[in-house]
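Every protein chain of the complex appears in place save one, which is left out.
Labels run A, B and C following the written order; every chain starts at residue 1.
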């Protein structure tokens, strides 16, 4: 904020927020990673895990788990994406010293840029721990009234998330069930998850990126059906992931966890619990079909993203590498 | 474009653009990667190179080469970044069925999102091959009048760039010169580059990501000085990088190549030549000091980015991993 | 532009633009209002005309000629409108000195704002004389390469347009033809125009705002049909308006003039000619049905608009007052 924007007394961090009923009984903070921690389960990715993950690269093949983002993608109410090409330089480069009709300088340089405007909670995305709340509480007990600034949040923003390299594990539930696509509301069970892992001889370890393929992503072009619900894990698998100290998880669905919810009175309980109580990161709209079709089960998972200050998410395209 | 937007006859690809003087003598397309190629020197990254790069991961340490982006960063005229936090859900979740004062459902779920607006040619960035031109020609001879759509470009957009994993090489010129920071207009020579590589026993190979540390990034907070110019490579090193079939390059500067330019009548000739004639990708405003201080010379370079359709660049934060 | 944005040599106004074929034979500038004039036919509105127009107010009734703008309105390709409510103050006012759970200060003040993003060439609008061109020439011979800045144009921007008060005249062509709605491509003739004016005993005078009701606006909700074309005046009526020294004109259509065009090889010739050659202002998507239904023929026309620097248009809602 500029020094000159003075009339309004500065916003400080005095503890003046209201506390809701939920707070009274809460016992899920401070986080086991420390009261000041902002990166949750990413702490589980040890140097040894990174080295081991890199060793999974034996063929030099890279798979792209991101979907292209434009104004036509399905989206949650209130979210949008617009981009406009900007070609002013084609017109005003001629006015620069050394400008000519064809560009600037004897090398006739010209350029295009674009102007993008939208919400980052759209397309293939990583949710920050400043996205979901229980009442007014985020991960580690942070409250909106403590961390909200006009430009984003001053804690837990997506810029606090480091580059992520770890072992990725694909759990192909659609294939296990013998379907191209699971149905909205279908709940993945612990028995299924364990059977799939046994079949592919994978033992989930601390720091893993566990990714679920449900086939729901095949509806991407059919907005109405795509948005009408989704298959996903339930609270039992959520607990399993926490117990196994997974670092992050994701699926080919617009949210994470079955919709309608197992408990219809508790919408989005799965991602809410993982994010808020456990600091476990979630990715949405992953193009899992790319690695499901190729039969990948374990791989080096890589994710680097735009570090925009205070954002609640990032538009991503992670890589699976073997 | 929506079907209903009918009144204007569709834009087709008939060849009706004007051709400038420059075109008559041009001989730099089709590209050696094919007349339809859109990813230029990224073709140089072979599976073997990826496997070899992954083997550089021996300690499990990850370094972040991205700078945080907010409205206060230095920028080129006409570019900007603005983000606004959006907390409507705090107010309207109470109106949903099962809504309460504290959120939606018995689990009191709430959320924050943000609205970002700006140009992607800002902060730590990867330039697409649809950014710079010679006259009206991009890489592989594409013309603006062929590929410009209202929403971006229909060829060469940043969504065509795959996830990048390859060997990274740091060339610490500031250290070689014994300075904390090179000066604006300083030109890195081939002799210097080769001496540095010899000293660190690195042989540059096809597909490498060659990254230059000039120390200029230490001026990041001082917009006026930072924007007043920059050190960088000249055309001789540019040719050297092309001959060595480097896949991408970058530096801790706002553009790439010395500014003022070696030839004052040819502004931005270095990045223009690399992008347009050779399809060689460039990154700007890399936080190279992070790996320079740690003494890295070779590493696994990882870059995954937002695949926004038709964009001329991406806001990035690549990782260097050892 | 900030002083610190230095690296790029300033853009000056040296005359280096290319000239197209069209320029060689052009004889329509300088404008009859002077070589530096930027407001064209608004010069025709004399103080006496304003006084006379004000005298038309005898009942104190105000009619609103604007349509509400939101993301759902029909639009030309590449144009859009998005608005997002912003309620951060509800969360961070509690952190100010004297902040409480319910707002800031003992008076518990809170506020909402919004973030709008879009193109002004949408909805009920006034086109600036920097919108349409013949080749690269605007009104008074200004060229894009002379006046384009990153933020808009440095001449002819909508901020140069003063508040407009003058006599408004409604020409209800649909009623004259005995139809609820004219058809796409229907061309209004001079005979018709003159017959309508005779019937309502109106003599068009210099400085008038002549507004045509075609009934096409009744398709506003039906985007596909609305955008598929429109009725409007042809070149003969355009010449008539120029000869009668009308100050501005408009209709209940998305552009102005029949679409398809009288001459299919000359799209948008009517508004192009009026804007560029004559500096005659045009309004689109007027809610003319409001005054057609009330039977207005003459009225005080009032238009004040957002003076955003360098814009090519304004989102408006003019008033007709009797």
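General remarks:
The working rule: contacts are C-beta pairs under 8 Å (C-beta built on N, C-alpha and C of every residue); 3 or more make two chains touch, one makes a residue touch a chain.
These figures come from a predicted structure and were not determined experimentally.
Note on the chain not shown: across the whole complex it touches A, B, C.
Residue in contact with the omitted chain (choice from C:37, C:149 or C:252): C:149. Residue-wise, the contact with the chain that is not shown comes from A:259, picked out of A:259, A:300 or A:314. Between the chain not shown and the residues C:41, C:84 or C:288, the one that touches is C:84. Between the chain not shown and the residues B:46, B:92 or B:189, the one that touches is B:92.
Summarising the interface, chain A meets the missing chain with residues 1-9, 74-78, 84-88, 90-91, 115, 117, 150-151, 223-224, 227-230, 254-255, 259, 267. Chain C residues in contact with the hidden partner, per the touch definition given at the top, are 20-22, 46-51, 54-55, 57-62, 64, 66-71, 78-79, 81-88, 90, 98, 101-121, 124, 130-136, 144, 148-153, 159, 162-163, 165, 263, 265-269, 272, 300, 302-319, 321.
Contact between chain B and the absent chain runs through residues 8-14, 16-18, 71, 78, 80, 82, 84, 88, 91-92, 94-101, 117, 119, 144-146, 148-150.
By our rule, only the chains that are shown with their structure count from here on.
The greatest centre-to-centre distance from chain C, using averaged C-alpha positions, is reached by A.
Of all chain pairs, the one joined by the greatest number of contacting C-beta pairs is A-B.
Mean C-alpha position of chain A lies 43 Å from that of chain C. Each of the following residues of chain B touches two or more other chains: 78, 84-88, 90, 115, 117, 150-151, 267.
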